[in-house]
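Every protein chain of the complex appears in place save one, which is left out.
We just call them A and B in the order they show up, numbering each chain from 1.
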Amino acid sequence: MGWTRKDLLTMRELEAGEIVLLVDTAASLQEIASREIKKVPALRGKTVVNLFYEASTRTRTSFEIAGKWLSADVVNFSASGSSTSKGESFIDTAKNIGAMSPDVVVVRHSSAGAAELLARALPCSIVNAGDGAHEHPTQALLDLLTIREKKGHFEGLHVAIVGDIAHSRVARSNIHGMRKLGMTVTVAGPPTLIPPFVQELGAKVSYRLEDAIGDVDVIMMLRLQQERMTAGLIPSLREYAHYWGLTLDKLARHARPDVLIMHPGPVNRGIELAPEVADGPYSVILDQVSRGVAVRMGVLLLLAGRKGGDGG
Amino acid sequence: MRSRALTRVAHEILEKNGGAKDLAFVGLRTRGVSLAHRLAAKIAQIDGTTLPVGTLDITLYRDDLGMRGTPVIRGTDIPFSIKDKTVILVDDVLFTGRTIRAALDAIIDLGRPTAIQLACLIDRGHRELPIRPDYIGKNLPTSRRESVAVRLREHDGEDRVVIEEPEEA
Partner (left out) sequence: MSLLLRGGRVIDPANNLDTVQDVLLADGKIERLGRNLAAPADAEVVDATGKIVCPGFIDIHVHLREPGYEYKETVATGTRAAAAGGFTAVCCMANTNPVNDNGAVTDYILAKARVEGAVRVYPIGAVTRGLRGEELAELAELAESGCVAFSDDGRCVMNAGLYRRAMEYTLPFGAPLISHAEDTTLSRGASMNEGVVSTETGIPGQPAAAEDVMVARDILLAELTGAHVHIAHVSTVGAVRLVRDAKARGIRVTAEVTPHHLVLTEDAVRTWDSNTKMAPPLRTKRDVEALIEALADGTVDCIATDHAPHALSEKEGEFDRAAFGVVGLETAVAVLLDRLVRPGLLSLATLIARWSRDPARLLNLPAGTLAAGAPADVTILDPDAETTVDPSRFHSRSRNTPFGGWTLRGGPWMTIVGGKVVRPRASR
């Protein structure tokens, strides 16, 4: 299976074969991180623009390192303190950047559908680094890579995703990716944070952490945002942490001894994850971060390397 | 035939380098790797020394990204230091020389060897760059349009060189 898409926008539209290609490519690129000279010339002369409307140091840094290790010229554009704060519209900003002929634009935006809009407006490749609550495909890919590395396979694994599913693009992308690869997904959290009809996406639903983490191979905890409290979705962080926070004690009592603990970061230590769990032996959170660079290298390479693409 | 050619090459390597000291093989994916292992085995037979063998994937160093379809990366694995070593690159077919140029860039990014030498099973001519092999299994003159494929027991079940005429358009 080859790669022919101009953009990487969603996990939902990918076929299982494409997902495996992305994961395999990323796996082969990991060794670059352990070289003394962390550079290969594959994307020499290509320009990658990071167009980040939402503050995100870690994802942006991950894409920046990925681009630089491939010898691309990486440029960061953050929305605040730019023409956007002077009122330039998203479309205008996009066209302006497009007029500078980048090869790839990596975009993160708070509105669902923003990456798709960019992909329609610009001839270069677009990578969705997170569009509102919609999708975050490179996160799901690095999660899948990490899981396969630790568990050796995909098919038949059972994953629990716990937290604010309703507002989570990480949850959506992972549900799509995991289902296509033959995994079972259960989403868990207070009912106010579980979106309606999520079963139609192929996920099971649980409202109790203890039930959800019982027989799973992977527990993926999501970050809880403060705003959910003021929006009346949960009464307090204290209550959330008590009932849906993951602690060593709950792990010991309910989860399997070979379970993996994952988190897209940044972790609210003490809220959704106790510090001992985040730093503990089951946690693969830092592995996720390093796999993230490899995945993003793979994505940039496959997009720039598709036949008849901008490479010509 | 193959076996005689490789045995001869193994002897030539030892002769040119005055022994097996500080030598290392790096095979180019995919078939260069098997050939490198075979050469290492021959040298072990002749000289008694076991030389290290590394694997090099030059996909990330090619100059034709976007022209040949999806890049397939199988990974580089050289689990030893190449510093102060004479690295012998091993590939199955030497043609335009572009693959070897990419391999030289890759090796130099990975460390600083004393010297780099090149061993190829088949030299089919038509160089586009000033690259020359140190060791050749066989010279095989071909026309530019033909394609040459080496089949190896380890990958294809047999040892054979196949030359194909392109289909008439």
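Everything that follows uses one rule, which is that a residue touches a chain if its C-beta (ideal position, glycine included) is under 8 Å from a C-beta of that chain, and two chains touch if they have at least 3 such contacts.
The model shown is predicted, which means the values in this text are computed figures rather than measured ones.
Considering the entire complex, the omitted chain makes contact with A. Within the complete assembly, A:A133 is the residue of A:L29, A:V48 or A:A133 that touches the hidden chain.
Residue A:L117 is the one among A:L117, A:L237, A:V259 or A:V289 that touches the chain not shown.
Shown as candidates are A:L201, A:L237 or A:V259; the residue that touches the absent chain is A:L201. In the complete assembly, the contact with the undisplayed chain comes from A:I91, out of A:I37, A:A55, A:I91 or A:L248. Seen across the whole complex, the unshown chain contacts chain A at 12, 89-91, 109, 111-114, 116-117, 131-135, 167, 169, 172, 195-198, 200-201.
Rule of thumb we're sticking to: only the chains that are shown with their structure count from here on.
Contact residues on chain A toward chain B in their complex (touch as defined above): 2-4, 21, 25, 27-29, 31, 35-37, 39-43, 70, 298, 301-302, 304-312.
Those residues of chain B that touch chain A in the shared complex are 57, 59-62, 65-71, 73-77, 105-106, 109-111.
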